[in-house]
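Here the complex is missing one protein chain, while the rest keep their positions.
Right after this comes chain A.
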Amino acid sequence: MQITSPAFKENARQALADPQLQKAMLHVRSGFIDKRQHAVDALPEFEALRESARAIKDHTLAHLDIYLEAYEEKVRAAGGHVHWAETAADARRIILDICRAAGARTVTKGKSMITEEIGLNEFLEKEGIRPVETDLGEYIIQLRGEHPSHIIAPAVHLTKDQVEADFRRVHDHLPPARDLSEPESLLGEARRVLRSQYFQADVGITGANFLVAETGSSVIVTNEGNGDLTQILPKVHVVVASIEKIVPTLEDMSQILRVLARSATGQDMSVYTTLSTGPRRPGDPDGPEEYHVVLLDNGRSAMLGTEFQDMLRCIRCGACMNHCPVYHAVGGHAYGWVYPGPMGAVLTPSLMGVDKAGHLPNASTFCGRCEAVCPMKIPLPKMMRHWREREFSRGLNPAVQRYGLGAWAFFARRPRLYRVLTSLAVPALALLGGRRGRFRHLPLARGWTKHRDFPAPERRTFMQQWREREVWKQEARV
């Protein structure tokens, strides 16, 4: 997928001017925030669970190599194959080889952000293999030739009317007069259309919410059941997962599951939690003949031991973007790559380079709501600030900003000079503000006055007035 993160500002401008998107984004606010709050309020131990979830992941990351190798051994023992992919290109090649060996012409896909990260669909299409997305949201955006705008609700940028129009356009074999006015009717239609695809597919590809070292299991959580059909019906099941998805034990997985759905959708649990361990065994009623796991690094191991390691605790619940005022304003596509919102603002520069994704960690008010709701207690604002520091030290931010900041810092570091300068400038500005007490236009502050008035200073600085008061008090004593 093409990266448009460097054009974030332009993307944002377009998003703000898009009435359909703005209408759709209202749903993020109404649909997620209250539900999460209710789920959290109903569970007194939620805070303790967050702490425990964080500890599990921190421990795992500290011993990542050991748990990954233990996991690999268990998968192999269960008859599965493990493939290590250092880069996105490696992963694509491995998956293609598996598909080719299976003679695959169609693959079904469960919802997976990792396959978005490696650009798998475009790649498979180019190689003559048809990928079919089976998650409703993913299916919708595949019909539209788009990418997800949210990590758990990929089509959240669309209104129901837009989806209905797409279904009528693409499903042209169905009666035109059918009723698609309810979301359930859209889901039902997608289900019916997809049903035959599951049986046509030679390979089913899913992501993983967890990989469990203790058992060699891959775990997906879904609400539609599409993931189960994707991984059970075809001859070959391929799991694509990044290395930080590993947890040591089933007990650890269960702990984190308790915060995952609550943080994501406000459900106590997702409707389906499905564990897959190796291919179908003799006597199993169903399951694939082959089971492959592609373990993707793609820059993650380089985050270990750096100030960005905490980001590897992320379990992709989406709570940070659901609570982000910037995400609400511009939607996910403006971020210009796979991962939007606060988690994307930290992860994208790690994976793509801060020179390409520099806008993302800057486009935050540091309101801290993302960190406050993160079930894994990832200090997202702090890490965005780390990216700003790296940018600053490499001289990547705009010259105007650097000079402005440099001039301000010069005075802020020199209190006496600062006092002299401000005691001259402030009364002058107050005078200019006149009787209205504010400015509609102000040179050098156009970013501010484009959309708002600028309040004028009251009269003189506090420090000028305070000093006079103190002198006056002294004299009164004498």
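Definition applied: a contact is a pair of C-beta atoms (placed from the backbone, for glycine too) under 8 Å apart; a residue touches a chain by one contact, two chains touch by 3 or more; residues count from 1.
The working rule: contacts and distances are computed from a predicted model.
Asks: Could you check which of "Acetolactate synthase", "sn-glycerol-3-phosphate transport system permease protein UgpE", "SRPBCC family protein" or "(Fe-S)-binding protein" matches the UniProt name for the chain that's left out?
Replies: "(Fe-S)-binding protein"
Asks: Touching the left-out chain: which of A:L16, A:A165, A:M269 or A:V471?
Replies: The missing chain is touched by A:L16.
Asks: Which listed residue, A:M1, A:A77, A:L187 or A:L405, touches the chain dropped from view?
Replies: Once the missing chain is taken into account, the touching residue is A:L405.
Asks: Please give every residue of chain A in contact with the chain that is not shown.
Replies: Residue positions of chain A that touch the missing chain: 9, 12-13, 16, 325-326, 328-330, 362-369, 371-372, 385, 387-393, 397, 401, 405, 408-409, 411-413, 415, 418-419, 422, 426, 433-438, 440, 445, 447-448, 450-463, 465-467.
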